[in-house]
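This report refers to the structure that appears directly beneath it.
With one protein chain held back, the other chains of the complex are shown just where they sit.
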Amino acid sequence: MYLTDAPIDFAALLAAARPADGGVCTFLGVVRNHHLGLPTERIAYEAYGPMAEAQIRKILDGLAREWPDAQVQVRHRVGVLEIGDVAVAIVASAPHRAEAFAACRAAIDRIKETVPIWKREFHPDGTSDWVDPTAGSPPG
Amino acid sequence: MYLTDAPIDFAALLAAARPADGGVCTFLGVVRNHHLGLPTERIAYEAYGPMAEAQIRKILDGLAREWPDAQVQVRHRVGVLEIGDVAVAIVASAPHRAEAFAACRAAIDRIKETVPIWKREFHPDGTSDWVDPTAGSPPG
Amino acid sequence: HPSPLTKARLPPMRIRLLYFATFKDVAGRDSEERQVAGGAKVSDLWRDLTREMPGLLKTGSMPPAAVNREYTGPETVLADGDEVAFLPPVAGG
Partner (left out) sequence: HPSPLTKARLPPMRIRLLYFATFKDVAGRDSEERQVAGGAKVSDLWRDLTREMPGLLKTGSMPPAAVNREYTGPETVLADGDEVAFLPPVAGG
């Protein structure tokens, strides 16, 4: 299960690095207080759960083929998150740092491109919007 | 102070991300159980302390010029470390992930290239070697 | 001689349609059971839906579609019992 409605236990993900792994690259996607110039108060994440799980599984399978020495873990929150909350955590460990960085970057890029998860941003004025990354500046 | 002889408080580094930061890329260099085909039991890190502090400061100043939106933090252990111990931690946070990844990767690359820190690997058979990254396979 | 097995001769099918995010707002529901013509493709379903709910078109051309939780193309022929979703631009991470 890659999706969770509870806070992500990042320390537990880190602890899974293997004794042969010398490099651990991680990415945390954090709810930030602005988007496209508008202030953000909180974000509600919605997922097509079973498909999102299957897509993440496929992404991880692809990473394992491309970087066989890397071990990659993913957790993604769903539900309502506040500023500073971790929405997604990637932990990529490998014997050497080049693979760890490459696998981590590819993981977050592909997750953002293809995993059916959406987010509705709530603004301080009470309005809200579904975020459309294809419409504006690059997402964080 | 970027060097420490106490375990690195990674959670404290993470907590320093700013509310405007949506992406946090981190790198952990972990003591692994092998190097160039030989088993490793532990590693002693030695630094030219004052120069290492100054070099890391310079690297961070350079990163701040190249990626002004990124905030980068560094901690490096000195002393004797066991397998699985974190030797170096980099935390790079930025509004968007591209800067966070780029600054984090540049930070660890430059630290490994120019900061006067050395490591002596102890093998299970009682022998030890100073690691020379210019002599063999790429380091982790 | 026997007539060819045409699209019109296939029995109608029932699919389960899911709505997410902005499409859920437009549809006012998150899922429905729906009857479609035998042999209907994903693109036929999208055409029918946008006639009923022009608001779906705000994302422009046909969005990515999933059948049984896998991405698929507009030419995919639907089968009885399929779970179908059209996906607004994803924004995970």
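Letters are used for the chains, namely A, B and C, taken in the order the chains are written, and counting of residues starts over at 1 for each.
Definition applied: a contact is a pair of C-beta atoms (placed from the backbone, for glycine too) under 8 Å apart; a residue touches a chain by one contact, two chains touch by 3 or more.
Bear in mind the structure is a predicted one, so any value in this text is a computation, not a measurement.
Q: Given the contact rule set out at the top, which of the displayed chains would the hidden chain touch in the full complex?
A: Even though it is not drawn, that chain still touches B.
Q: Out of B:D5, B:D61, B:E82 or B:E113, which residue would touch the omitted chain in the full complex?
A: Residue touching the absent chain, from the options given: B:E113.
Q: Mind listing the chain B residues that contact the chain we can't see here?
A: Residues in contact with the chain left out: 29, 45-48, 50-52, 54, 76, 87-88, 108, 111-120, 130-135, 139-140.
Simple rule for what comes next: only the chains that are shown with their structure count from here on.
Q: Cα centroid separation between chain A and chain C, in whole Å?
A: Chain A and chain C have C-alpha centres separated by 28 Å.
Q: When the centre of a chain is set as the mean of its C-alpha atoms, what distance in Å lies between chain B and chain C?
A: Roughly 51 Å separates the two chain centres.
Q: Could you say which residues in chain C touch two or more other chains, in rising order?
A: Touching at least two other chains: none.
Q: What parts of chain B, by residue number, touch at least two of the other chains?
A: Residue numbers touching two or more other chains: none in chain B.
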